[in-house]
Structure formats: structure tokens, C-alpha cells
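The complex is shown incomplete by one protein chain, all other protein chains being positioned as in the whole.
Each chain carries a letter (A and B) given by its place in the written order, and its residues are counted from 1.
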Amino acid sequence: MTGYHDIGGKAAGPMIKLDPQPAEWAMLSEALRNAIQQKHRNISLDELRRTFETMGEELYNSLGFYERRVAAFARLLDEKGIVGLDETLARMDAIAAARGQRVNHAAMNVEPA
Amino acid sequence: MPRFAAGDRVRILDLPKTGHIRVPDYVRGAVGAIERHCGTYANPEELAYGRPDPARVDLYRVRIAQAALWAGAPASDELDIEIYDHWLEPVA
Partner (left out) sequence: MMICEGEAGGDYHALMTEALHRLLLERGVLEPADVDRLIAQLSKPNREWGARLIARAWMDADYKARLLADGRAAGAELGFSIKEAQIIVLENTPGLHNLVVCTLCSCYPRSLLGQPPWWYISKTYRARAVREPRAVLAELGYPLPEGVRVRVHDSNADMRYLVLPMRPEGTEAWDETRLADCVSRDAMVGAAPARVIWETVQQAASDPTQA
């Protein structure tokens, strides 16, 4: 059993032929990860894949593609001791607070304070 | 020397391996033919855990009749997929 990400052949709804441009933050997250890979060679795409394949079916099912990538990236950085996940979450709180916002980490929402 | 040559009949194994596996469930147990030897690459099953000096494994493309995978699939159709050597066994 390969995992919850192994969906080839499963039933799914109709094809929706949309092709929105990735958001700027999505491209930034790809750039950050690729930059670390190239500069330090201490993270790999295989490790990233393994991370989103094991971070939980709930997350995998509810998040969009780039959301999953950055969620996995944050977890991988924590695993490697490069940036702790708790530090990342705390920084999110700080950035939000400075904008009069509040982060609901459980619901993965940013709300007005 | 790769174990298989183009045209060889093979079965994709259903190994009880856990971890980062690149063999989807839908092809496990399927019989097909080697389409080509793709080269030798670091085993992603090991790369995924950052292990130093990962084993290098032969990668093949295997061609499978869609009718062998899905009931009612057109007899003319095929599915090509990339499978590492240790997931393959020869079929007579």
C-alpha cells in the first residue's frame, strides 16, 4: 500500500479545465526550497515528497497543491533542524499581529484580530 | 548489465515495503513488457530519508495493456510506467 497520495485509478469528479497562474507566494516557496537544495544540498525533492506523503491524510485531502508543498517544506525544515516548526508558527503569529490579524492554526485561517 | 531487455515480459511485484514508494497500487501484480531500460538512478526510497550513499538501481519503463488493469478498458490501449529493478520479476 503506497499511501493516501496514491490515487491513480480512483473515482473522482469531472475535469475542471482551469489553469490559474500560481500565486506569488507559491513561486516564492518553490524558490526558497530550490535555493536551499542548490546552496546547501541538505534537502531533496524526494524528502519533500515523503513529507507530504506522511503529514496526514486530512491535510493532504483538504489543502491545495502549493499549500501542501509549503506545509511539507516547513515540516522538513523542522526535521532537519534548519527552522523549527514552532518558530515558523510563532513568526506567522507575529506578522499577523502587526497587521491587526490573528492566526487560527487549527483551522489554518488568518482572521481579523 | 541491466537484468532486463526491451521486450522481456515482467511482473510488477507487490512488495510489503513501507516508506516512500514510487510503485502505485494500481499496477501492483500487473504483467507487462519492458519498453526500455531508462538508466541507473539513486533509489528514491532511500533518497527520501536523506540516507548517505543511496543504492543505485536500474529503472525500466514497463508497458501494460490497459485491459489488464481495468475491466472494460479498450483492448488497443496501453499504460507505460517507470519501475525500479527490485520491483520486477521475470515472467516466462
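One rule holds for everything that comes next: contacts are C-beta pairs under 8 Å (C-beta built on N, C-alpha and C of every residue); 3 or more make two chains touch, one makes a residue touch a chain.
No experiment lies behind these values; they were computed from the predicted model shown.
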Chain B, residues in touch with the chain not shown (by the definition above): 22-24, 26-27, 38-39, 41, 44, 59, 61, 66, 69-70, 73-74, 76-84
Absent chain, residues of chain A that touch it: 2, 5-20, 22-23, 25-32, 34-36, 38-40, 49, 60-67, 70-71, 73-74, 77, 82-83, 87-89, 91-92, 95-96, 103, 108-110
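By our rule, only the chains that are shown with their structure count from here on.
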Rounded Å distance, chain A centre to chain B centre (Cα mean): 29
Chain A to chain B touching residues, read off their complex: 1-3, 6, 8-9, 42-44, 46-47, 49-50, 53
Chain B - residues contacting chain A, complex: 19-21, 23-26, 44, 47-50, 69-70
